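Take a look at the following structure, please.
A protein chain is absent from this complex, but the other protein chains hold their places.
Naming follows writing order (A and B), and every chain is counted from residue 1.
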Amino acid sequence: MIRVAAVRSGSMLVGWLVLAGIVGAIAIVSLGIGQVSIAPGEVLGALLAGPTTLEGRIVFDLRLPRLLLAMLVGAQLAISGAILQGVTRNALASPDLVGITAGAGFAAVLIVLVFVDAPAFVLPLAALIGGATSGAIVYLLAWKQGVSPERLALTGIAVTAIFQAAVTAVVTLRVEQAQAQQALRWLAGSLYGRGWDELLVLLPWSVVGIAGAMLLAHKVNILLLGDAVASGLGMRTERARMTLVAIAIALAASAVSVAGTMAFIGLVIPHLIRLLIGANHRLVLPFSALAGAVLLLVADDVARTVFETREIPAGLFTALIGAPYFIYLIMRRKTQISV
Amino acid sequence: MTSLPMIEPSAAAPPTELRASDLTLGYDDRIVVRSLDLSFPIGRITAVVGPNGSGKSTIVRAAARLLRPKSGAVFLDGKAIARTPTKEVARRLAVLPQGPSSPEGLTVERLVWSGRYPHQGFLGTSSVGDAEAVAWALQQTHLVDFAQRTLDTLSGGERQRAWIAMALAQQTPILILDEPTTFLDLGHQLEVLELLGELNAQQGMTVIMVLHELNQAARYSDHMVAVHAGRIWRQGTPDEVLTQELLEVVFGVHADVRLDGASGKPYCVPLARAAEPAE
Partner (left out) sequence: MERRALPAALALGRFGVLMLVAVAALVLGVLLDTSFGLVEMPLDAVWRALTVDDGSQNRTIIWELRFPRALVAAIVGASLAVAGAVMQALTRNPLASPSLTGVSAGAGLAVVASLVLDPARPLWLTPFIAFLGGALGGTVVFSLATRSVVTPIRLALAGFATASLLLSLTTGLLILNGAIVGQVYFWLAGGVAGRSWQHVNVIVPWAIVGGAAAMLFARHLNILLLGEDVARGLGLQTGRTRAALMIVAILLAAAAVAVAGPIGFVGLISPHVARFLVGTDHRRLLPLAATFGAALVVWADLVARAIQRPLEIPVGIVIALLGGPFFLFLARRNV
């Protein structure tokens, strides 16, 4: 028995190392592409040398923080989606569903289009507060002697609709302004111009959120058995649900505050991972994190380089991935809508 | 009870047969019933019994043309039911499925009026005949005073009677019911079964029902069909079907089968689990 476990954990370790290697390779390549092309070997050299050479400065000051941000944001959104899909017992749930993205978007357009003269750091802060607040509002409004998965989802849809209307109101009333394009780009989700400042702001949220999520992953498995069974097994279902949703909100709101409202990572990635490896959330959460990180990284690379002179918001590409994925979901007769 | 004259079903001739021939039934790629032949006796009450998953509901739904057979056919009065226009079938055969859901705020009267649909044209204009049929159906089910009540305010038995009233308003000589007594408490179960018995005795209505409860089936039917693993295990009078052998082989239960002196029908008393039921 022990030998089997050892062999299993041994092969799991190997598996993780292989994955880490792949991700590392992608990262190195990503650092090398862009307006100034840098060969992988030179990338390594630049990393070691620090921001002393020209290549070093490009890698260190521009691309490395952006890469790390892309990975963190992608991971956080994916984990948040995985938690919410488990808690609502519905594989089509996402951070957008519980109002986080809409609330963050509303706060952001207020700053960009109304309080135009606010200093730069206010935008992510406002988005964070907006996203967290609307997520909390959704949770509270869904409370009726506890929060059932269905009520959470439906309340989220209602609140999202209200905030979306508010966003549209602000944008249409100020659409002539120069900042309109900036607002739209933020709403689409973009990592343009993000650097070490943003990364350092995000990091504490990432550490606490991701650690918390991994530690509590097994609770999602129990909740999936239904409230009656979970209570019978001794779990405080409302407390567990509230904690998990809070973590999901924190992860998504902080990610959105830095990168804008990036579409579909929180919906598609966990759904896909669950189709591939099953519904054990102890595995689904970390794998979703990894997949989300890689997805956004690649999307950002494409966004940076597809047009020679312009940058496209990365969120556009994550949305473009959503479309064929939906088609794939429909064609596959075995889609699981309930987890 | 009926102050109105009995109203003839709209088809001139009474039914001659309802027969399943070489029926193979299933869902998606799962076959539940294979090459089944079954003829339902006209003018009698038939109870279809069997354990869960035996296919009894499947067979009855196919007979009511709610399920399309994978092969074989159901014949109503000599004509294949699948090739008969569905409204015409609805004038010959009424079906009450399991656990029907009622929309909020629906009154008994409106539900019963729905039963006239097969007799109405595309524009749905009502005739005197329609009104008479509805009144008759309400009378038969003792629901005249409940006509304006909404379904959700009725008890289980009353609600089931309302659905039966709808089927009655269809004025068909054949009535098919899928588990009409499940989820009702005992008093209401007997209420429904006694009503069906009355309809059969007074109007000669052919009743075909899937029943969960063996003793009720034996007591309230003339003809029993025991289904086991998609096949007819035995059919005949309740005496012939409700036997120790049925309980042992089909249900996996040691039981005592006794005769009820008052009704002359058999009843069973389960004693203990037997070995696994034979295939």
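FYI, contacts are C-beta pairs under 8 Å (C-beta built on N, C-alpha and C of every residue); 3 or more make two chains touch, one makes a residue touch a chain.
Note that the structure is predicted; figures quoted are calculated from it, not measured.
Participant: Can you list the shown chains that the absent chain is in touch with?
Facilitator: Hidden chain, whole complex, touched shown chains: A, B.
Participant: For the chain left out of this view, which of A:L47, A:L154, A:I222 or A:L275 touches it?
Facilitator: Touching the chain that is not displayed is residue A:L154.
Participant: Which of these touches the unseen chain: B:I42, B:L66 or B:V144?
Facilitator: Only one listed residue reaches the unshown chain, and that is B:L66.
Participant: Please identify which residue in A:V29, A:A49 or A:L141 touches the non-displayed chain.
Facilitator: Going through A:V29, A:A49 or A:L141 one by one, A:L141 is the residue touching the chain not shown.
Participant: Which chain B residues would touch the chain omitted from the figure, given the whole complex?
Facilitator: Where chain B meets the chain not shown: residues 61, 64-66, 86-91, 94-97, 100-107, 109-111, 114-115, 117-118, 120, 122-124, 148-150, 152-153, 166-167, 170.
Participant: In terms of residues, what is the contact footprint of the unshown chain on chain A?
Facilitator: The missing chain touches chain A at positions 90, 92-94, 96-97, 141-142, 144, 148, 150-151, 153-155, 157-162, 164-166, 168-169, 171-173, 175-176, 180-181, 184-185, 187-188, 263-264, 267, 312-313, 315-316, 319-320, 322-323, 326, 329-330, 335, 337-338.
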